[in-house]
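All protein chains but one are shown in place.
Labels run A and B following the written order; every chain starts at residue 1.
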């Protein structure tokens, strides 16, 4: 019983991380039709810069972590905004080229990160509480899981509120449905593009710093490995559906944890099988609109 | 007339390439030594195999418009498949290769059948996920089968002696060149076949193909399986050339580099894929040497760090090509030729 609780809790925590990456991917794809391969780099950059900022206050302190999270999110947002303005916008509506550019950017930036920070993972210093566990019904749940769930929930709530209650949120929701009609109402939808990139980048940057706390290291490759699962989550949830991404994040992560424990470390493979199954039954994903 | 000349030119080039191991030509800046030296031949053979692999990717992306992010899976199926069969059984090379090819085709059929249920970007992601599963399996080293992160060395017992060892590099060179020619001819044949025309039509407008009674799904599946089997063949040759299988060739990044080559050369162009692959391979090698040169080591960090990362330079080049050079090198060459050639007045009429 306690094992199951532990697996569910760590699964939820991992799901929170997946969602931080997948939410941006899903929003960007939903509005712009762009699959952003550079999203992992926003995460990695956010992690490195956020940690560096936190270390100025003090490695392993709550103040440092808090500053790191803020700086990580801002860094991710800035990198994403620059990417949209500099590389995506000049290729307006040429989706294949836009994807290619993000592919090039991801290859180039990971190499650059390796050059700057070295290719190997580096350990991080965490606040004491985050490095320990809490007893939940007999299960010793790592405290990072709580932090990740909290962050995922806050970001989900924040994005939902943003989409529901602001004018730009309205434009984004309408644009996901029918972008051409939004422009035919006299709205410059490109500003919304920059905005979703910024929001997605911020979530990824935040996710980057959080991931370092769970993994207990920071590495130039952490973005790429999380990105692949975020891709899977996005497809399973239905491309462009935020709630779909949230549900799929949790399902995928929990399933992964369960399979890793009960089925001989096969979590990654089970997830791919789940993806194949979902596509066979519902090609548009769990909550996606039928194509 | 023109066609005969092209054919003769191609044959001439081929003969020259085939004779390289017998010649002592220095190609400074590109090859590490004279053309007959094993180091040079090894690099050239790697170029030919990469070009063959890029051609198989061209079949997917250039011809059928299928942006797969999982092509590495079938290449790795070739390298690892053959390495495992040779390692674990006494089956000699050729039957083993045939066995692995059948396996690769079966794998491509299953994965393709599922992935092609979705289109566009979803297709890209799903192929990526399957390839990732392959990568996980390879790295996990279940039952000591794949050697994990270390990779798997070629077990030479079943391999003819002529294909083993540095002294026989030129045989491997010829093998690589033969694989390239074979793949090129197969790709050419597919493109000119009914299935090829249908695939091109599906790329342009799937709905129209369905209206005129075509079957886009089946067409795409056929192209997918053909491209994957070519990749498996190239993978097996790669195993022999490199005397081992490495997990790096099963990663998503490996597929991405194929995409980079094809786009650099020019999407939709066979020669573009070949030139892009060769250029990429040579640049990758040369830039890595540049990275470790004294000239770079003496530079300030702002310059030294970017210059010592070949992938950073290649990635940046790639972005610039996508933005500023639509159609890649092939497109640029075409525009250049069109500019130089005076407009043949009345020639078209």
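For the reader, a short list of remarks on this structure follows.
We adopt the following convention: a contact is a pair of C-beta atoms (placed from the backbone, for glycine too) under 8 Å apart; a residue touches a chain by one contact, two chains touch by 3 or more.
Quick note on the criterion: contacts and distances are computed from a predicted model.
As stated in its UniProt record, the chain not included in the shown complex is "Branched-chain amino acid transport system ATP-binding protein", which appears among "CbtA family protein", "Branched-chain amino acid transport system ATP-binding protein", "Chromate transporter" or "Formate dehydrogenase alpha subunit". Among A:5, A:85, A:170 or A:270, the one in contact with the hidden chain is A:170. The omitted chain makes contact with just one of the residues A:116, A:137 or A:181: A:181.
Residues touching the missing chain, restricted to chain A, are 167, 170-171, 173-174, 177-178, 180-189 (touch as defined at the top).
Basically, only the chains that are shown with their structure count from here on.
Considering their complex, residues 29, 33, 35, 37, 87, 90-91, 95-97, 99-101, 103-112, 114-116, 224, 228, 231-232, 234-235, 239, 265, 268-269, 271-272, 275-276, 279-280, 283, 291 of chain A touch chain B.
Of all residues in chain B, only 67, 114-115, 117-119, 121-122, 124-126, 128-130, 132-133, 136-137, 140, 252-253, 256-257, 259-260, 263, 305-306, 308-316, 318-319, 322-323, 326 touch chain A in the complex they form.
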